[in-house]
Structures are given as structure tokens and as C-alpha cells.
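Every protein chain of the complex appears in place save one, which is left out.
Presenting chain A:
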Amino acid sequence: MDFAALTSLVIFLPLLGALALLALPSAESIKWTALGTTVLTFVASIGLFMGYDPSVSTADMPQMAHVVGGWFPEGVDVKYFVGIDGLNILLVLLTTLLGPIVVLSSWYYIEHSHKGYYALLLLLQTGVTGVFMAFDLVLFYVFFELTLIPMYFIIGIWGGEDRIYAAIKFVLYTLVGSLLMLAGVLFLGYAAGSAQGIGFTTDWYNLIDYTIPLGTQTWLFFVFALAFAIKVPLFPLHTWLPDAHVQAPTGGSVILAGVLLKMGTYGLLRFCLPFFPNAAQSAAVLIAVLAVIGIIYGALLARVQPDAKKLVAYSSVSHLGFVVLGIFAFTTEAMQGAVIQMINHGISTGALFLLVGMLYERRHTRLMEDYGGLASSVPVLTTFMILSVLASAGLPGLNGFVGEFMILLGSFKSTVLDSPMLIALATSGVILAAVYLLHMVYNTFFGELTHTENAEMTDMTMREFVLMAPLAILMLVMGFYPQPFLNQTQPTTDFLLETIEAKHIAAIEAEQEATASATHSPAGHVEDVESAPAPLFESMPTALRTAAPSSPASSSPTR
């Protein structure tokens, strides 16, 4: 069976739905159409999941690839090229799963301009799924920018009091990064194209085959990495996030935390690492340090927020730090952990935003001091909140643990980072996560009901239960049995790491030839060249191990 068209269907079905609902008269019909569209898209994406076979190699072609091209003159290889591999399959599913959940969560939350809201929401989904499935860099860029606009309006129109400020900040930040990246895309496409005798190419597979000279790699890497680091967001580029989250309506926050941020980490994995492996490794320690600062900094700031939504927003800064750390560790364990952590963060933080949103809908305040003792009035909501908090805090048996554990374990043995102290600092994030999350539960749900308004609060409705249940189930399933999901992504992370290693060696060899003839090597990359190309991922003796001679028969404990 040919699944090729299914990829495009999953991308564009929401867009069609958006167009359809523009013609609809009533709010009810708009909501139901939006819901129907997202459910249908989710069902279609299950088809993708069934059709995707991890045992089939995606080294030359993604699965279920859909390619349409020929719009440009000869020599310009820019095309519509989408497909599925291990890196995006789960992210696509997460996006399509969050689709109906977000629609349901907005059901009563959005009180005006339904048509615009739901149309933008659907458009946003098209953009995000497009980002994840694009295998052409220009196409990726188009989708990447496409996500910006609907999110901008969603925050700017349906947001809170400071929505305009937050929306502009969001756009400005992202634009700064992405415009620079556009320059990088064009440069890269031209460089790779000429090297391969095509002229201009942005086909992902052509680009990963192309070994970029080290000097060029460095600035290209930083141009791309900046755009993605802003999206993640990596410390100190994070300040747009709390504002955007706090001002955005619940649905916007869920999409933002659930999948939009993942475009950053996904971009790092999909493009930065395989395109610029040497530069990425040179920058690995720097980026890992920023990631670890983000883990701790985000957590400390989360703890002192009086606003529950802002607390969750800062927790994202902290959690995404783990993902970035895992990406730049260059070990299988850490990279697999990072991929699965992207999904897990989407699930648990998405759930937290949904729950905080439910409280906001009832009481129109996000301040924790306006709550207190809610466990007595809304026990079911409390149960879901505690579950989501525990998942987010990385309790083993729930989803958050798996990714964090693999990331930290893999980073600890990473020879690229080679810094147990840094990983120890990162690990302290597990203490801090418990600190700020339990603080929220404590202030919001436990104790006496301190505000009489809260006594009459209605517990979760059937609609809310239905939208939370899939996330809660996923927290448990992915906590106890993540292996089927890891199996989906394994071949692609292996492929990425192999590509990186091969290109790493090739680039160093090329550089050595170049330095042999030239007297001066390009900007600051001499350190990469000092040794013969060595396999990166062989576990090298560590500093500690070499500190003292290894003697299995160490001294007898008895004196």
C-alpha cells in the first residue's frame, strides 16, 4: 500500500478544515468542525504510525515520502518533500494527539471570535506537522515561519492583559533567529549544490552527504543553532517564553509547550548535528553549560512565581534544558533520551497547562494565593494534577523519568562533554523539580479551603475528563513501557550518530590535508585537528579512571 499521500494528508487536513470552517455560520458548528478535523487528522496519523516500519532503513529516503517538485528552473533542487522517519514519527503523533485535546480545552475558554481562533489553531497544526515532516530545508523554513503567524495572533487576540506585548516579543525573538537562519539556508543550499554539481539543493539527504569545511561549519552552526535555541528556549534566550505562556490562552500554551518548543530541539537534532557535526561537537560543552544553567535557573525561578501558569512556564525552561543536554552529549543513550523526553515533556507539561487552564476558567485567576485547599472541592482534578506533577518531576514509573534518566546517564558517559561535574549539576534539577512542583500542589490543593469562592468550584466535567484521560494514560504507559516508542526512534538516532561520526572523521581528514599545504588554519579550529581521526563514541578512559591505576585486587578491607 502506498502511504505517500497520507503524510501530506496529515499535514494539510487541518488546513482544509480551517478553510471549511471559515464558511460556517455558528460557533457550535465551528467548534465541531474543528474537533472533527483534528480527530480525523489524528486517525490519519495513526495510519502513519502503522505504516512506519522502523526496520526499514531511512538512510536514503524517509518512509512514506511524498515528493512534488519541478517548480524551479533546472539546477535548483527545492521541492515539496515530506516523509517519516524515527525522529519525527512520535512528534507528529504528539502534535495530532494534542490537536483535538486543544480544541476541547478551548471549548468554553474561547468566548469570542471563534472562527478566527479555530482557523488559526488548525493552520498552526498544519505548520507544526509540516515542520516535523519536511525533508527539504526551504520547505522546513516555510513551515517554520508559518507556525509563527497563527501563534502570534492566538496570543495577541485571545490572550491575557499583556497579550500584545507578549505576542510581539514572541515574534521578534523568533524572527531574529529565523531570518539569520534563512541566510544560512540559502548559503548552505548553494554551497552543497555546487559541491554536488546541482547548483542549489536543500534536500536533506543531499545536505547530510555534504561535508562542510570546518571554518564555514562554525558560523553556519551558530546561525542555525541560534534560531533553534531561541525556540527551545535555551538560557539566556528564554525570556519570551514566560510572557508568551502566561498571556496565551490555554490552548495556545498547550501547543506552545507541547510541540512548538520541540521545533527547536528537533531542528538541532535534524539539522545542526548532522549538517555541522564538527562545529556541534566543538560547541557541545558551551551549549551543555547553557542547558544546565537553564535547568537550574528555570527551576529556581519557577519556585518563586506566585502565578501557577508562570511556574509551569519556567519549568519548561528547566525541562528543555535536559533535552538540549541530551542532544549535545553525542551518545546513543542520551540522544534516545532526548527524543523521548521531547514527547514526554509535551505530554506532562501539556497536561499541567490544561489543568492550570481549567482552574483559570473557573476562577479567572492564576495566582496560587487565590486557591488553597482545592483537594476538598475538586478531588478528581487534584488527582490528575498530582499525577501530572509527579510525571513532570520525573518519578520513575511515569513518563518523565525515562527521558531524564537516559539523558543524564548518557551524558555522564559522554566523551564529548566529559564532565561528570556538569552532569551532577544537571541532576540536581531532579531535586529542584520536586521543590517547585510540590510547592504548587501544596499551595493550591492542600490545607483548608481558604477562599469561600473555591468551595463551590465544580470538579472536572466529562469533557475535561475526556481530554485529560489520554494524557494520563500515556504518562503511565510511557513510564512503564517506553520501549516500543524507543524502538521506533532507535534506527534514526543510530543513523544520525553514524552520519555524524563519519562526517566528523571526513572533515578532520580534509582539514589535515588542507593544513598540510597551508601555513595557517582557519579560525580557531586547530584543536580539532591535533589528533588523528579517532572514533568518537568508543568509551575512552576517563580522567578519573586514569587518575589511579586500575587494580581489581585492591587492598583488603581489614587492617
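Going forward, a residue touches a chain if its C-beta (ideal position, glycine included) is under 8 Å from a C-beta of that chain, and two chains touch if they have at least 3 such contacts; residues count from 1.
Quick note on the criterion: contacts and distances are computed from a predicted model.
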Name of the absent chain as recorded in UniProt (options "NQR2, RnfD, RnfE family", "Nitrite reductase large subunit", "Deoxyribose-phosphate aldolase" or "NADH-quinone oxidoreductase subunit L"): "NADH-quinone oxidoreductase subunit L"
Contacting the left-out chain in the complete assembly, out of A:K31, A:K413 or A:K503: A:K413
Residue of A:T126, A:T201, A:T349 or A:T492 touching the missing chain in the full complex: A:T126
Option touching the unshown chain, where A:S428, A:T499 or A:T515 are the choices: A:S428
Touch criterion as defined above, residue of A:A18, A:I84 or A:L226 at the omitted chain: A:A18
Residues of chain A in contact with the chain not shown: 12, 15, 18-19, 22, 68-71, 79-80, 113, 115-116, 119-120, 123, 126, 142, 146, 149-150, 153, 156-157, 164-165, 167-169, 172-173, 176, 236, 238-240, 297, 300-301, 303-304, 331-333, 336-337, 373, 375-376, 380, 383, 390, 395-397, 402, 405-406, 408-410, 412-413, 420, 423-424, 427-428, 430-431, 434-435, 438-439, 442, 445-448, 480-483, 486, 490, 493, 539, 542, 544-545, 547-552, 554-559
